[in-house]
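All protein chains of the complex are present and in place, except for one that has been dropped.
Right, chain A next:
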Amino acid sequence: MNLIKLALAQLTSKPLQSSLSIALFALGMSVVSVLIHFERQVQQQFQNNLAGIDLVVGAKGSPMQLILSSVLHADNPTGNIPLHEAEKITNNPMVKSTIPIALGDNFMGYRIVGTTLDYALLYSAELQSGQWYKHSMEVVLGSVVAEKAGLKTGDEFTGVHGFIEHGHSHDDHPYTVKGILKPTGTVIDRLILTPVESVWEVHDETHDDCENHHCEHHHDHHDCEHHDCDHHHDHRHNEQKSEIEIILGKVDRQEELSAHELNLYNRHRGELSISTNTGQEITSLLVFYNTPMAAVMLPRMINDNTSMQAASPAIELNRLMGLLGYGMNLIRGLAWIITLFSGINILILLWSSLSREIHELALLRTLGATKSKAFMLLITEGIVLATCGWTFNIIITRITGIIVAANSDWISINSFPPILKEEILMLVYALIIGIFAALIPAIKAYRTDIHYMLQKL
């Protein structure tokens, strides 16, 4: 006990050097710690958001984009799929159940998701107030949306086209808030749920609009399906429209077409044919398997035989974490180097103060402190520095957590996480570094010849 008190007194008598050592040590460890928390929470968040979804079926494109857009609601959709195609999957015997997702609009940056009430059930979301939607144009708000937008049940609002806050607003199709969900800590907190029919209803008119402008081809061209279709395109439509008219005229007069024109003409014809059998569309379909066999069969079946793609959320998120992990490993490595150097800093601090206060050590020894006690005094100082560093690291990490939680938009972070097993492990590492840093000065203290030291006074 008196060893700790003495070590503390020795360290507090040089507050600047001691606090610098501690700060440096804490900084290095904080980076490691924050990374661990970030990784842990992102993974947890992903896991929660996956909610047991086995497969996501959507338009062809990047499978990761499909998962990001339809499960995490963090990216734009790949496109749309026809409802009747989706229904075929729903009716497949290997499929237990499906949930449709129809995206298109947002409100204040929060996505309006056309889906069934099964989606809310998936995240075990419960109503905070109001009731579930029953009819088209009724919505249920996630807790964050309700809080940030300040909407109550009974309020009306209009959606904005696309996924950015500002844009064309569907003023003539107001939504009515029917209910508000309790916080779940999942993506649903940031969503606005509505029946799929609402999305169709809002965009039906846009459809008609678009058709007049030969906008339909955008449904084929992944980069601008109807929800992304904004007014800038009208110019292009007009140009292309006139071009098409010229081409159509040429075709009528049976004139030769250039490659470019032929291309356009074929595309135009293709669009006409698609638009004729276009029924209702959804963005994607969340699929739950009936049998483990489906994991092998279903994705291949869909990818090979339909115009749609199937992506497994688990696989895609693993891939994503793998990509993130590479960068994180790099930062983690740097952080450990900082920690190592702060360990060396502790060594220098202890060594130089021992050299300066060697007569104090001689005093302690003549007063009857054994060699091993002198050794332990230095080790204790190392341990005290390391423990302080670790404690500050925990404090810094928590403060960072609070700041990040307050500013993060698409991921909800637990702002005051409990001390993780990894952090306890870091305390062990910290102690090892502290002890190792103190070892060389401690050996010097152990070996100090007091007779020699006293004669040099």
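By definition in this document, a residue touches a chain if its C-beta (ideal position, glycine included) is under 8 Å from a C-beta of that chain, and two chains touch if they have at least 3 such contacts; residues count from 1.
Assume contacts and distances are computed from a predicted model.
**Q** Name the chain not shown, per its UniProt record: "Putative ABC transport system ATP-binding protein", "Xanthine dehydrogenase", "non-specific serine/threonine protein kinase" or "Metallophosphoesterase"?
**A** "Putative ABC transport system ATP-binding protein"
**Q** Taking the entire complex into account, which one of A:Thr12, A:Gln131, A:Ser242 or A:Thr291 touches the absent chain?
**A** Among A:Thr12, A:Gln131, A:Ser242 or A:Thr291, only A:Thr12 touches the chain that is not shown.
**Q** Write down which of A:Glu87, A:Glu243, A:Glu360 or A:Glu422 is the residue touching the left-out chain.
**A** A:Glu360
**Q** Based on the whole complex, identify which of A:Asn91, A:Asn305, A:Asn407 or A:Gln455 touches the chain you can't see.
**A** Checking the options A:Asn91, A:Asn305, A:Asn407 or A:Gln455, the one contacting the hidden chain is A:Gln455.
**Q** Using the touch definition up top, pick the residue from A:Ala149, A:Ile338 or A:Ala369 that touches the left-out chain.
**A** Touches the omitted chain: A:Ala369.
**Q** Under the stated touch rule, tell me which residues of chain A contact the chain that is not displayed.
**A** Against the left-out chain, chain A lists 2, 6, 9-10, 12-13, 357, 359-360, 362-371, 373, 450-451, 454-455, 457.
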